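Before any comments, here is the structure.
Left out: one protein chain. Kept in place: all the others.
A and B are the chain letters, set down in written order, and residue numbers restart from 1 in every chain.
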Amino acid sequence: MKKRSPLFFFLLPSVVSVSIFFALPVILTGVLSFTGMDYSFKWNFVGIQNYIDMIGDFMISTVVKNTFVYVFFTLLLFNLGTALLLALFTTTVSDRAGGFFRTIWMLPRLTPSVVYGLMWIWAFDPTDYGLVNIARKLLFGLPPQNWLQSDPMLIIVVANGFVGASFGMILFTSAIKSIPRDYLYAARVDGGSWFFTVRKVILPMIKWQILFVTAYQTLSLLTSFEYIYIITDGGPAFATEVWALYTYHSAFQDFRFGYGAALSMVLVGIGIVSALFYLKFFRFKEMIKEPRIEVDS
Amino acid sequence: MVSIRVENLKKYFRKVKAVDDISFEVKNGEFMALLGPSGCGKTTTLLTLAGIYKPTSGKIFFGDYLVNDVQPRDRNIGMVFQSYALYPHMSVYDNISFPLKAKGSKKREFHDRVVNIVEKLGIGHLLDRKPSEISGGQQQRVALARALIKEPQIFLLDEPLSNLDARLRVMMRAEIKKLQNDLRITTVYVTHDQVEALTMADRIAVFSNGKIMQIGDPEEIYNRPQNIFVAQFIGNPPMNFVEAEIKEVEGITFAVSKNLKIRIDDTLKPYLKNLNSPNVIVGIRPEDIKIYKNKELNRDLTEGILYVIEPLGRDEIYNVKVGESLLKVITEEKLKIGVGERVYCEFDAKKVHIFDRESEISIRR
Partner (left out) sequence: MNEYKLTFWQMKKEKITKAIIITILIVITLPIILTYTWLVLASFSTDMKYGIIPVKLTLHNWRFLWKSIEGYPPIWQVFFNTLILALSVMGLEVFATILGGYALSRFKFRMRETLLKIVLVIHAFPSISLLVAIYYILKITGLIDTLTGVILLKASLEIPWGIWIMKGFYDQIPWEVEFAGLVDGYSRVQVWRKVILPLVKPGIAVAGIFSFLSGWSEFVFINTFILSQNTWTLSTYVKAIIGDFRFVDYGLLTSISLFYIIPTIIFFIFANKYLLRVNITGTKG
């Protein structure tokens, strides 16, 4: 009898678990999207009815607009903008100071989302007990404002941004640090101001990382809703209801599992397309070198 | 143009004393080479001159001006790196004009200057290419052009030739020297290659472990090494060293060891008073030894056994075993001697170097 190869033993746990909780759900989401399943969990196939409903759903336009605003501004201002700023700044000052600021910026990412959400709820507290209102009062003498009512999207963008910036920050920092120092010395000797050097030397040299972060973070933001759910839960009056959150509400609040699956399929579709895009563009071949030992397996 | 004066410069990286209290001067328009083995602090010295590193202590003057706190961009220097540091995403034209753009000049203002310098360096046809699309020698020229385009007062080069193949290196050596000669620009040139230093520089500073061992023109460095380090670092094949004792025999002074006896020339005798003890190390260059097949009369000859011959084309290096030590002798004339045969060596008494064994310093200090 043929002996079981050790490879089987090594791969089994991962393959089984990933199949059950990843591969299967991807397929299942597709199938469910053609049913009108609700909390009774009966399979009643309705064809493409869910997708037709989606087109007619009066919420969709609001949701798409919110999603766009949320993704665009968080990405631009924080996940790219602040990330780049932090990477450039912290690599300009001393290693010690730079490391300190980068470490602080890692904090939000490690903090459990509910606690992190609480801190922003406090920061934008409508009374003069919240951070933003205190600052306004101390700096400009203005009365407290109810931010959650007046500018909910701002809060969402800022709260997500403070978590999101660290991803790009770390990637950009290591990219900047791996630029051969002679380039930077040459630029200093040749008289470039800090800004000129950044623009002409550093940014062109980390453009792949910038592109990667843009692509990767766009997808992350499109599908993220955790902090929004905690801080505003899509409110007030759907002002912060984004696609992923709408999906969640449809499925787990309204128990329209079929419809929720159809909404999910849009995200799954975007996910698959982006994944193919990454594989094509970011030379993954280099990351997956062949192993050198050639023991048959 | 401007002169450079360095006073008691120190640069420490934590515990590492990369540059440890050096002083030297580069005159206006002079070509100075910093020569030394790997890790001796040459690059650190150069980067401190450029203002990239802040000195731990000490002073750097350009002309009469103290420049310790002047930023690199305000020091008016042109610099060439070992890696060339050509920006890979810019064309040759953009690379060369980078220093001018950095200063805020517009293309119509500097275009002529770029054309001018690329003509001089023979890279006019490469302007649209990226650095990765041109050869090593061409990259080298682009780096030179970028350093010279802003007409700097001081020219700093860090091992600019070490990435080139041997033939190109010889060519560029001459070219850089010519360029420097034409422009008469104050130049500091870092290298670990003694041939480069000896052939190109007006003066050489020999470094070891963050300290300067000797400064002088090539002739001085070669013929009057101040200490054993310089003596053995300069010259190829390296100088022969023998431990000996100074003795007077029948009114004649000799350096004597177990197997050989070298007469001290009268010109050297006055310096012997610099010695603290009779224990010395005698150094003699391979070309200052003559080799004979037969014992000739009236000559001070030392007997040895031919150990191995290294032919070098024009010359030959004879390795001669005298007692335990191996002497290298270089000569143009080809002697018909076989390995293992007995030979006789004669030392050129005028060219003998004598060092204190304790301090390793030459008696002709």
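Throughout what follows, a contact is a pair of C-beta atoms (placed from the backbone, for glycine too) under 8 Å apart; a residue touches a chain by one contact, two chains touch by 3 or more.
No experiment lies behind these values; they were computed from the predicted model shown.
K.L.:
Which residue among A:V163, A:A186 or A:I202 touches the omitted chain?
P.N.:
With A:V163, A:A186 or A:I202 as choices, the missing chain is touched by A:V163.
K.L.:
Going by the contact rule already stated, which one of B:I4, B:V26, B:L49 or B:V67 would touch the omitted chain in the full complex?
P.N.:
Of the listed residues, the one touching the omitted chain is B:V67.
K.L.:
In the whole complex, what residues of chain A lie against the chain that is missing from view?
P.N.:
Residues of chain A in contact with the hidden chain: 6-7, 9-15, 17-18, 20-22, 24-26, 28-29, 32, 37, 41, 82, 85-86, 89-90, 92-93, 97, 99, 101-115, 117-123, 125, 127-131, 134, 138, 160, 162-164, 166-167, 170-171, 173-174, 193-194, 216, 219-220, 222-226, 229-230, 244, 247-248, 251-252, 257, 260-261, 264, 267-268, 271-272, 274-275, 278-279, 284, 287-295, 297.
We take it that only the chains that are shown with their structure count from here on.
K.L.:
So what's the Cα centroid distance for chain A and chain B, whole Å?
P.N.:
Using C-alpha averages as centres, the distance is 57 Å.
K.L.:
So in the complex, the part of chain A that touches chain B is made up of which residues?
P.N.:
Spelled out, the residues of chain A in touch with chain B are 180, 182-183, 185-193, 196, 200-201, 204-205.
K.L.:
Under the stated contact criterion, what part of chain B meets chain A in this complex?
P.N.:
Contact set of chain B toward chain A: 47, 50-52, 71-75, 77-79, 81-83, 85, 87-90, 98-99, 101-103, 146, 150.
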